[in-house]
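Note that one protein chain is taken out, while the other chains of the complex remain in position.
Lettered A, B and C in written order, each chain numbered from 1.
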Amino acid sequence: MTAIDLGLPGLGGLDGVPTTDEPQKAKDYKSDQEVRWCPGCGDYVVLNAVQSFLPSLGLKRENIVFVSGIGCSSRFPYYMNTYGMHSIHGRAPAIATGLAVARPDLSVWVVTGDGDALSIGGNHLIHTLRRNVNLKILLFNNRIYGLTKGQYSPTSEEGKVTKSTPLGSLDHPFNPVSLALGAEASFVGRAIDSDRKGLTEVLRQAAEHRGSALVEIYQNCPIFNDGAFDVLKDADEAQRRIINLTHGRPITFGRDDEYAVVRDGFGLAVAKTSEVDGSDVVVHDATDHNLAFALSRLSTQDLTHTITGVFRNVQRSTYDDAARAQVEQAKQAQTADLAALLRGKDTWTVAG
Amino acid sequence: MTAIDLGLPGLGGLDGVPTTDEPQKAKDYKSDQEVRWCPGCGDYVVLNAVQSFLPSLGLKRENIVFVSGIGCSSRFPYYMNTYGMHSIHGRAPAIATGLAVARPDLSVWVVTGDGDALSIGGNHLIHTLRRNVNLKILLFNNRIYGLTKGQYSPTSEEGKVTKSTPLGSLDHPFNPVSLALGAEASFVGRAIDSDRKGLTEVLRQAAEHRGSALVEIYQNCPIFNDGAFDVLKDADEAQRRIINLTHGRPITFGRDDEYAVVRDGFGLAVAKTSEVDGSDVVVHDATDHNLAFALSRLSTQDLTHTITGVFRNVQRSTYDDAARAQVEQAKQAQTADLAALLRGKDTWTVAG
Amino acid sequence: MSTEVGNGTAPEGAEVRKLDRVVIRFAGDSGDGMQLTGDRFTSEAAAFGNDLATLPNFPAEIRAPQGTLPGVSSFQLHFADYDILTPGDRPDVLVAMNPAALKANIGDLPKGGTLIVNTDEFSKRNLTKVGYASDPLEDDSLEAFQVHKVAMATLTIGALESTGLGKKDAERAKNMFALGLLSWMYHRPTEGTERFLREKFAKKAAIAEANILAFRAGWNYGETTESFATTYEVAPANLNTGTYRQITGNTALAYGIVAAGQRSGLPVVLGTYPITPASDILHELSRHKQFGITTLQAEDEIAGIGAALGASYGGALGVTSTSGPGIALKSETIGLAVMTELPLVVIDVQRGGPSTGLPTKTEQADLLQAMFGRNGESPVPVVAPQSPADCFDAALDAVRIALTYRTPVLLLSDGAIANGSEPWLIPDVDALPDLSVTFATEPNAPDGSGEFWPYLRDPKTLARPWAVPGTPGLQHRIGGLEKADGTGNISYDPANHDHMVRLRQSKVDGIEVPDVTVDDPSGAARVLAVGWGSTYGPIGAAARRVRKMGMHVAHAHLRHLNPFPANLGEVLSRYDKVIVPEMNLGQLALLLRARYLVDAISYTKVQGLPFKAEELQNVLADIIKGVEA
Partner (left out) sequence: MSTEVGNGTAPEGAEVRKLDRVVIRFAGDSGDGMQLTGDRFTSEAAAFGNDLATLPNFPAEIRAPQGTLPGVSSFQLHFADYDILTPGDRPDVLVAMNPAALKANIGDLPKGGTLIVNTDEFSKRNLTKVGYASDPLEDDSLEAFQVHKVAMATLTIGALESTGLGKKDAERAKNMFALGLLSWMYHRPTEGTERFLREKFAKKAAIAEANILAFRAGWNYGETTESFATTYEVAPANLNTGTYRQITGNTALAYGIVAAGQRSGLPVVLGTYPITPASDILHELSRHKQFGITTLQAEDEIAGIGAALGASYGGALGVTSTSGPGIALKSETIGLAVMTELPLVVIDVQRGGPSTGLPTKTEQADLLQAMFGRNGESPVPVVAPQSPADCFDAALDAVRIALTYRTPVLLLSDGAIANGSEPWLIPDVDALPDLSVTFATEPNAPDGSGEFWPYLRDPKTLARPWAVPGTPGLQHRIGGLEKADGTGNISYDPANHDHMVRLRQSKVDGIEVPDVTVDDPSGAARVLAVGWGSTYGPIGAAARRVRKMGMHVAHAHLRHLNPFPANLGEVLSRYDKVIVPEMNLGQLALLLRARYLVDAISYTKVQGLPFKAEELQNVLADIIKGVEA
């Protein structure tokens, strides 16, 4: 299994990207372009969070690239004072893959929406995840098509009434985390637009992860799907619903850890911490594929429980490292003699 | 959640498809076209198995349609004396979806390959599964691109040396069952080309299932990937490796049920039946999403353990039933008055 | 319900001037409800019996911050006492609700034009936001115009005090104030709008009342203040008698599909994926499922057309709708439809390109993609509507061709047609064409073998039989590989391939399309203007203007781009000069030159906007002078 040997285990997500000692501020990451989202759009807060977070990485700005597809969220690169490409609908992961393979010295981020990533772009997303290309994918999930003015998306709940589904949508939605885990993702996390701290923490771990990191961000679209995540923003409700994960820590949540996650058959359930034996409380292990999947199922469309943080985080060979290693190996093995290549084995000479 | 109510729970996969009392034979399903696969190709046995199985459904042949993409396996429809379309690469699920939505009286089958379904067609596949369109999808997995003469596929093992990867492939392969489960599949099964009995049983359950049924078939390509599944065809090896599932039955396998599947953390492991307490042996429950996923992980690329049978089989509203129900509801609710539609609400008259 | 024409009572006081046509543009922030205001004035004009045409102009897809230039939304309408062809080149009256709207639109207002401004928004902050150093209402920069400064917000809030509505909510009704004022100026009937508001806000009586009050306040403001010396009258046009409605291109196109489903007796399956400016076709069709219409929002364009094609194979009328970038993605599947010879309607509402381009702007640069954007020799008929209402007929025609000849058909609309609207003489349903089809039910092998040959052809149309699954004894397989003519079996035979390539071409070449008619009143024209699609209005209007100038010009407009009408070559040959105005770089011109070796001159503009009649008038006039010189 050469491919695996080629991987450089132990490498961090940003190794090879030049750093700078100059202190950076959030505003260093703001471009001169006027931000054009609707007032109150969740995209603003995410943009600010990212711009405030990036300085902590201490990277040279010119070595950061944001590649997006098409959608409101995909306007993101215009507002970043980095390199960027606002590409075409659904294709950002493919374009970013080529860029990442060609340039180990870049930190490549993909910004996409629930339609861009999961509808038209679904295939590129799952293949990027299985290949484990060193990309950080920020999926802005507002459960609607914003840019095209409000049709349902693959993450909209069944029965959703939209412009394109006046009698209610019929599709059973994707659970983006389950989908990613089924597609061999090595890193899957989730955060909520309004939770700057939680989002920043997931971004940090994603940046440090070498390989594809999918970060689903619940994002409110006040215009076409307002309040989709309100239950998570109400202080009391949040206590009952949001389950934040920390690797190696027992999974409890709510005021004074009122609730705990326990096993239930092959799945998981929520119990009152007071009513269960401490040893029954599930301890989060971000390397356990099955646990991650069970957690994704506990985190349902209706937000009864919403799990945030990092579901899965494992090391495995990345496609881009391996591809470069193969080229290096070949260079070691043979000299690049063009003349010899063109001549080949079997030539003849016509004398004058 | 109207969409769910619209579903017609309890319906069988074939309800609505006209049946016949005339006894049918396998040969009734053979078309006049000469079968053109390489000698020894696994596709032959699958073709025979399907042709022998269909008569048991007692359907009118003219109400069966096979839709395929492009690939060796996708030649399948030409050899069936039913209706059929040999479409374009990767798009069969999309085409079949339109057909199934339009025609409740048809039994629609999709035939596809590992490249056709999982490479170019991956997006259509996962969306079909989440929508739960009433299609039976036969995925011929020979872990290679046959028709284009031997490039690696999304199910080829890492490091595979092929025409397109002389130094070994770099991609981490999909586990098609995990992928389907992550994509909300309501039915996922697996069989081996050479195992006529097992294949027939999975086909039977798939046919009876109302909704999308994905059946992965391990298929040998003697020309470009010969022996990919040989370890499963060696009588002794098979005993140690093949784990066949039956809903409601303890998962044991091997000679005299020598081995059993037991829990291992959130996942599963194989133990000597003699060495574990009977109560520790996992009982298969095809409705348990988490168990199905754990089983898919136990069934690894290297075939150390290969699980066959039906991983998951649950009832939920199908897209095509729901879509038709919506049209019916609309017809009940309003009369289809074209003149009224054209006039609309706001007209004026120019008098002569 | 339907309103009788008339009762636009002349208000007292102000002097009344008669006009034959007026162009009004309402401009404001996306949030100011300009589209609604324009729609209402349009209905009033329609109800009054004027002919009219409209041109909405949205900001780019994403809502820009309030009060900024990118956030400006406008709606222009042209109404007259005769039949008009365009929304007008330039407004006679500009209503500007804020500084951004003023800045973005003042350039289009001709000197002497009327400008009505909502002064309340002209705060220092708002002015600087759009780069006004000084307040244009104070400095002399607007002296070329008849400026009316009205504190619309303040007046509206005042008028609504009684309602106890909050300031913010009250202020929202200022667009109705503006509408009221304009309605007064142009003697528009008012009850239509009041009824409309009551219906629209049926559930929010307070809001309804507020809007009606604001509307009346606007009317009374004109009536009572001296500031408006004149009001204007535009008499009803004498249009063909009958019942009319206002309709946009996308709605007319959707209705055309509904009607085609009814007239063919086939269920309709729309497989599609949202994209500007085509999404409204999906939205509209999804509201009419009672007509046996299934709308399937697929995961992408490829799945959308795939589902439509699958449905066609199953005996439904498969339809897919998109815009240029979506056509690019669908092209492989269109090729499969060409090879399998199944009926399919592919709608392309063209927008500015290439790539994502200008999604909200209009263009007609997908013609050659429609003709040639597939691998191999893959001929497809192409049909284009020439105006919003015409989309209805064009859709029926596209379906006729698809069903009769068993072929995918490309229907090329564009952004201007899609969102523009005009009065539509509502057709008599029973007079619509009969599109019924017959499916194959019997074996047809000429050798009497009792077999079914899916590629045996109708000698006249060259169409192959449509044998739908479920038909006993006709089991057959089709696909993308080359087929033997007749049996439909896979064939690698060189002669058969050559034969089939030419046969598919002849099938399309042989499609029956009506001769193109030439508009040349005097019959003395030596210059012919040829167009297609939404240039119909501007070319037609320009031709009229040219003729008013005493010159002669002929105008031919193509509904069918493939195949061309049989008489087209002869028509072209009749004129000394042929000019082809297009919103692309000369795509139809290329086809005409190649086909007829006629030295057609291109006049092109690719600005994402329709041609102006005046601009084309000058172009035509120059050419005519050149020829006559």
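One rule holds for everything that comes next: contacts are C-beta pairs under 8 Å (C-beta built on N, C-alpha and C of every residue); 3 or more make two chains touch, one makes a residue touch a chain.
All figures in this text were calculated on a predicted structure; none of them were measured in a lab.
Undergrad: I'd like the shown chains that the missing chain touches, ordered by label.
TA: Across all of the complex, the chain we cannot see touches A, B, C.
Undergrad: From the list A:Q51, A:T97 or A:N290, pick the residue that touches the absent chain.
TA: Final answer for the missing-chain contact: A:T97.
Undergrad: Using the touch definition up top, pick the residue from A:I70, A:I217, A:L245 or A:L298 that touches the left-out chain.
TA: For the chain that is not drawn, the touching residue is A:I70.
Undergrad: Hey, which of C:G131, C:G376, C:P472 or C:P521 is the one touching the hidden chain?
TA: In the full complex, the listed residue that touches the missing chain is C:G376.
Undergrad: Where does chain A touch the missing chain, residue by residue?
TA: Residues 18, 31, 33, 60-65, 67, 70, 77-78, 80-88, 91, 94-103, 105-106, 123-124, 127, 323-324, 326-327, 329-331, 333-336, 338-339, 341-352 of chain A touch the chain that is not shown.
Undergrad: Residues on chain B that touch the omitted chain in the whole complex?
TA: Counting over the whole complex, chain B touches the hidden chain at residues 34, 36-39, 70, 72, 75, 88-90, 119-120, 122, 145, 147-149, 151-152, 154, 163-167, 223.
Undergrad: If the missing chain were put back, which residues of chain C would it touch?
TA: The missing chain touches chain C at positions 60, 70, 323-325, 327-329, 331-332, 335-336, 338-340, 350, 352-361, 363, 365-366, 368-369, 371-378, 479-482, 492, 494-495, 497-498, 501-502, 504-505, 584-585, 590-591, 593-595, 597, 599, 605-609.
Just so we're on the same page, only the chains that are shown with their structure count from here on.
Undergrad: Identify the chain pair joined by the greatest number of C-beta pairs in contact.
TA: Looking across every pairing, the one with the most contacts is B-C.
Undergrad: Counting in whole Å, what is the centre-to-centre distance of chain A and chain C, each centre being its mean C-alpha position?
TA: Chain A and chain C have C-alpha centres separated by 40 Å.
Undergrad: Roughly how far is chain B from chain C, going centre to centre by Cα mean, in whole Å?
TA: 44
Undergrad: In chain C, what residues contact two or more other chains?
TA: 289, 299-300
Undergrad: Which chain A residues sit where two or more other chains touch them?
TA: Where chain A meets two or more other chains at a single residue, that happens at 119-120, 122, 154, 167.
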